[in-house]
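Complex shown without one protein chain; remaining protein chains in place.
In this document, chain identifiers A and B correspond to the written order of the chains, with residue numbering beginning at 1 in each.
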Amino acid sequence: MLRFIVLRLIWMVPSLVAVSFLAFVLIQLPPGDYVTTYIATLAASNEVVDQNTAADLRARFGLDQPMAVQYFKWITGILLEGNFGLSFEWQQPVSELIWERMALTLVLTVSTLIVTWGIAMPIGVFSAVKKYSFGDYVATFFSFLGLAIPSFLLALVLMYIAAVQLGQEVGGLFSERFVNAPWSFAKVVDLIAHLWVPVIILAVSGTASLIRVMRANMLDELNKPYVTTARAKGLSEFALLVKYPLRVALNPFISTIAWLLPNLVSGSIIVAIVLSLPTAGPMLLQSLMSQDMYLAGAFVLLICALTLIGSLVSDILLALVDPRIRLE
Amino acid sequence: MNAAPKDGDVVLDVRDLVTHFATRTGVVKAVDGVSFKVSRGKTLCVVGESGSGKSVTARSILQIVDAPGRIVSGSMVLHRPDGSSVDLATLHPRSREIRSVRGAEIAMIFQEPMSSLSPVHTVGDQIMEVLRLHLGMDKVAARARTVELLKQVEIPNPDRAVDRYTFEFSGGMRQRVMIAMALACNPSMLIADEPTTALDVTTQAEILDLIKRLQTKFGMAVLFITHDMGVVAEIADEVLVMYHGKVMESGPVEQIFHAPKDEYTRMLIGSVLRLEQKAEIRLKRDPIKQEAKPVIEVRGLRMHFGEGTNVTKAVDDVSLTVRPGETLGIVGESGSGKTTMGRCLLRVYEPNGGAIDYRRADGSVVDLVSADKETLKQMRREIRMIFQDPVGSLNPRMTVAQIIGEPLFVNGIAKGAELDDRVAALMKQVGLEPAWRERYPHAFSGGQRQRIGIARAIALKPRVIVADEATSALDVSIRSQMLDLMMNLQDELGLSYVFISHDIGVIRYMCDRVAVMYRGRVVETGTTDQVCDAPTHDYTKALLSAIPRPDPRNRRIHARFRYAG
Partner (left out) sequence: MSEIQSAAATVDNKRLAVASQWQLVWWAFKRHQLAMIGLVIVVVFYVIAAVPGFFAVNDPAMQNARAAYHPPQALHFVETDADGSWRIKPYIHPYQLRRDPQTLAAVYVEDPNRKVYVSLFGRGYKYSVLGLFETDIHMFASGEARQPLFLLGADRLGRCVYSRIMQGAQISLSVGLVGVFLSLTIGVVLGGISGYYGGKSDFVIQRAIEFILSLPTIPIWLALAAALPQDWPATTQYFMITLILSLTGWAQLARVVRGRFLSLRTEEFVVAARLDGASEGRIIFRHMLPSFMSHIIASITLAIPAMILAETSLSFLGLGLQPPTISWGVLLREAQNIRSIATAPWLFAPGAAVVIAVMALNFLGDGMRDAADPYNK
């Protein structure tokens, strides 16, 4: 078991390296760099920047060096000092901008994950056990509907209903008086009071696909001979259902974290933009639009690292609950 | 009233049991008016071929028939040792009453020892559950009793085995765990649904021994479902022969085997007994010329799987010869390497070493192990294969004509109208209606599919055919027909066969010489008579003596020879 975890951790290293490189390449892709954008902005307000100033700027930000050197400087800075570079647009170190937003992103996705599981598991099991019943059809229909609605559309519709029908503003994660307040117990309570809206919106599509997964897993297991064995032992239907097929069907369910988490993170970015949440989404979009490369790179890197860690956690959890993997 | 129970008391009395499956196509009468009695200390064997309804009958008793199966009518009265009785057919399948019978008064074991136990719960957990459920034991007592039960079914180190998972056990050990679980509450009746079918004969013999011993010790009634007449003859007191959901004949085992009244029973016994001797076709043949040069000569063949420390020597230094016109049998249990050996002959696998010398019709010799691609392609026209699985070996998406015609087409031998004619002739030759040429494999029965496979094999007029368990997937009643067909073709086409089987009966019927394989090695070779009647190697002795014979007057497997190799 320990060997498994160690091996799995070692496997993370190349993935993380690949992700960091990917993040850096993505940021380097746009034609021109921040200085080009900066000059263009100044030009719009009739300021002219001469070649020397541009070169000076480039040298200051290290943009005139080869890509490999830039990457190396960037990644060692992150690893050794936690320094993600400077945001050109905000004129602040990136690390000062991102951590609170990343933390809120994490809170949002993890709570969504828990809610998704909490809803999907019982419905999926019910759907499988009462296969082809009215309830199964209703669950199936709603899961298909949930899969078909893009999360940003759902967010828009909710905003519309809240604004037009209820006369309320939905959006943000804090009430006005807490937005810039330091963290306190009251602020946490306020966060929880606001969190449920994006959580529900995000949970819809994940729940829909998980219901399908759970239903399919359960249907597979329900016909296995060991269920008949358990029945022949004299267990009640409910007891045997919980102890055997549900228990076995949970294993592939746990491995859903690996693909659910990336989906949730993706969805949370769009929903956060629509609902203007103080998470990674809006700032990532903004930084990409203005080619603020170190800021955008930090977000892409951390978000991808987050999902990679998610799949690591799901693998370890799976090994913990499944003796077939654990004892291999 | 409470007289002590004695052997011969009726435990279960089933009358006119009817179980239906409502499907889209209509109602399938899986069990159609079946009656029988099971008595204390006695074994009732329910025997029948696939689709006879024997397994559904067993499951109906505990009301655990899979959906959409439903008990329609009939009674199943369970007589308890205290004199009371209950009709199980009247109980609701989810009621507390039937649940208190399941596992406590009537216990059941199943065919697949792997999938019939949960893979994610320990062995102990699954046994203790029964004890706690029916006897209300606490954890400590249940665990102690579980260890005792595991000891009873002869599982080594029961103290440690109790905390292990099923996938850490071999098939035979898993079946012992199942038995321990069934015996946990001292049931008055044990239902065994093909419990040894998935096991090798030597393991089967051990499990049959164990059930017998435990039955004698605890006086259980046993209802034993099987398709194997040998097993029936070996263990049954009473026999029930089923066919298409109906009882064809029932009575004492002696009567069923030696004075069968019903025609189907006679046919069944007849086809089993035919496989107890040499085929008539072979008796009429001239003896095979001993001096003829062998068509295939295998020398020191090795085939290893895996690498590093984890190597499986599937074929380990095997040498064999096959003479022209001869049938060489290769017999062995699962894991003996016989299938791998057969596949190496056609280079489906790339052997690690050794030589396979094949002598062509013109007398030239080719080593198949080192043959290049072109030569190999040519040789594969002369050496062909018949597969075990009549379902998996035919592409379901091709018509019969396309399947049989494929080797002729891809080798550029025939096409267009000529190909059609050749296919029609081949179909006739193996006893298939040429008019069925446009049908797909799903329209054929198992036996017919195997004929399609044979037609494909002989299409290229080969000189040698490797037949890998060619009859194992077929019911016993059509097995000898298939073997007869193969022998007729042998005479017509002058074929040599390499016939791989785990079934010594089939080998004796069909083969001139036999090689016995055990753990990748050939432990004994000789003429069929010599190996079957006077084996020299201890493993062969153990294998032969573990095979149940279809003769209740000659029960021997309890006194079998055991090999500890």
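Heads up, the rule we're going with is that contacts are C-beta pairs under 8 Å (C-beta built on N, C-alpha and C of every residue); 3 or more make two chains touch, one makes a residue touch a chain.
Just so we're clear, the structure is a prediction, and the values are computed from it rather than from any experiment.
Student: Identify the visible chains that the left-out chain touches across the whole complex.
Tutor: A, B
Student: Specify the residue from the set B:R40, B:K54, B:R102 or B:R456 that touches the hidden chain.
Tutor: Of the listed residues, the one touching the omitted chain is B:R456.
Student: For the chain not shown, which residue from A:L26, A:A54, A:V110 or A:I316 touches it across the whole complex?
Tutor: Checking the options A:L26, A:A54, A:V110 or A:I316, the one contacting the hidden chain is A:L26.
Student: Which of B:L283, B:V410 or B:A559 sits in contact with the chain that's absent?
Tutor: Checking the options B:L283, B:V410 or B:A559, the one contacting the hidden chain is B:V410.
Student: Which chain A residues touch the hidden chain?
Tutor: Residues 15, 18-19, 22, 26-27, 29-31, 144-145, 147-150, 152-153, 156-157, 159-160, 163-164, 258-259, 261-263, 265-267, 269-270, 273-274, 284-285, 288-289, 291, 296, 299-300, 303-304, 307-308, 310-311 of chain A touch the chain absent from view.
Student: Need a quick check: the contact residues on chain B for the chain that isn't drawn.
Tutor: Residues of chain B in touch with the missing chain: 21, 23-25, 346, 348, 377, 380-381, 384-385, 387-389, 392-399, 406-407, 410-411, 436, 438-440, 442-443, 453, 456.
In this section, only the chains that are shown with their structure count from here on.
Student: Can you work out the whole-Å distance between the CA centroids of chain A and chain B?
Tutor: 52
Student: Given the complex with chain A, which residues does chain B contribute to the contact?
Tutor: 59, 62, 64, 66, 94, 99-104, 107-108, 110-112, 115-121, 129-130, 133-134, 165, 167-168, 178, 181
Student: Touching residues of chain A toward chain B in the complex: what are they?
Tutor: Against chain B, the touching part of chain A is residues 223-226, 228-237, 243-244, 247-248, 251, 321-324, 327.
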